[in-house]
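This is the structure, below, for whatever I ask next.
The block that comes next holds chain A.
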Amino acid sequence: MHTSPAKLLILIALSLVILVEGRTVLAFFGINIPPLETALIGLVVIATLVIWAIRPLRGSPTKSE
Partner candidate 1 sequence: MRIHQYEKLWIVGAMILIVGFIVTITYGSVGLGITMIGDEEETIAPDELNDDEQFGEPRVEQVGENEYAAYVVAQTFIFQPDPIEIPANNEITFHVTSRDVIHGFYVPGTNINAMAIPGQVAELTVEFDEPGEHGLICHEYCGSGHHTMEGLIVVQPEDEFDLTELSAETPDTVTSGEQVQLNATVENGQLEPLETTVDAEIGDQTFQQNITVDGNSTQDVTFTAESTQLGVGEHDWTVTVDDYEETGSVEVVSNETAAAEGGEES
Partner candidate 2 sequence: MTALFVDEYPAEARLVKAAFLSSFIAFGIGALFGIIQALHRTDIFRFIDSIKYYTVLTGHGVFLVIAFTIFFLVGLYQWAVTDSLERGSVDIRFTWLWYGLMAIGSLLAGISILAGFLDQPPMVLGSELRANVLFTFYAPLEANPLYYIGLALFLVGTWLAGIDWFRTWWAWRDENPGKRIPLRTFMVLTTMIMFFLGSIGVIVSILVFILPWSLEITESLNPLLTRTLFWFFGHMIVYFWLLPAYLLWYSVLPKLSGGRLFSDPLARVVFILFVLLSTPVGIHHQYMDPGIAEGFKFIAMTNTMFLLLPSFLTAFTVVASMEHGARQRGGEGRFNWLRALPWRNPAFTGMALAGLIFAFGGFTGIVNAGMNINYLVHNALWIPGHIHAQVGTATALTLMAGSYWLVPQLTGNRLVGRQVALFQVVLWFVGIVFMTNSMFRAGLVGVPRRTAEPQYQGFDYDVGVGSMGELNAQLALGGTLLFISAMLFLVLMLLTVFNNDSEPIVDGTLPPALSGPEDSPQVLDNLRLWFGIAFALVVLAYALPLAGIAAQSGLFGQDIQPFPVSSEAVIYFQFGLEYVGAFVT
């Protein structure tokens, strides 16, 4: 594990929050991301975070926190 489940949860939450608020900020600059795409980006981000988190650390024994 690269991080603890608790931190993973918080990272996912923060990325969702940044996505929602970031989308609003971008809209002020005329960049519109439609809802469906936003949801897709969200899924990709969450998937990436989860894969990163559970990928075993290279060269060190896996240890659970």
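Quick note on selection: all candidates are chains of the complex that A comes from, given by their letters.
In the analysis below, a contact is a pair of C-beta atoms (placed from the backbone, for glycine too) under 8 Å apart; a residue touches a chain by one contact, two chains touch by 3 or more; residues count from 1.
This is a predicted model, so every value here is computed, not measured.
Candidate 2 is the one that touches chain A in this complex, out of the options 1 or 2.
Contact residues of chain A toward candidate 2 in the complex are 4-7, 9-10, 13, 16-17, 20-21, 24, 27, 32, 34-35.
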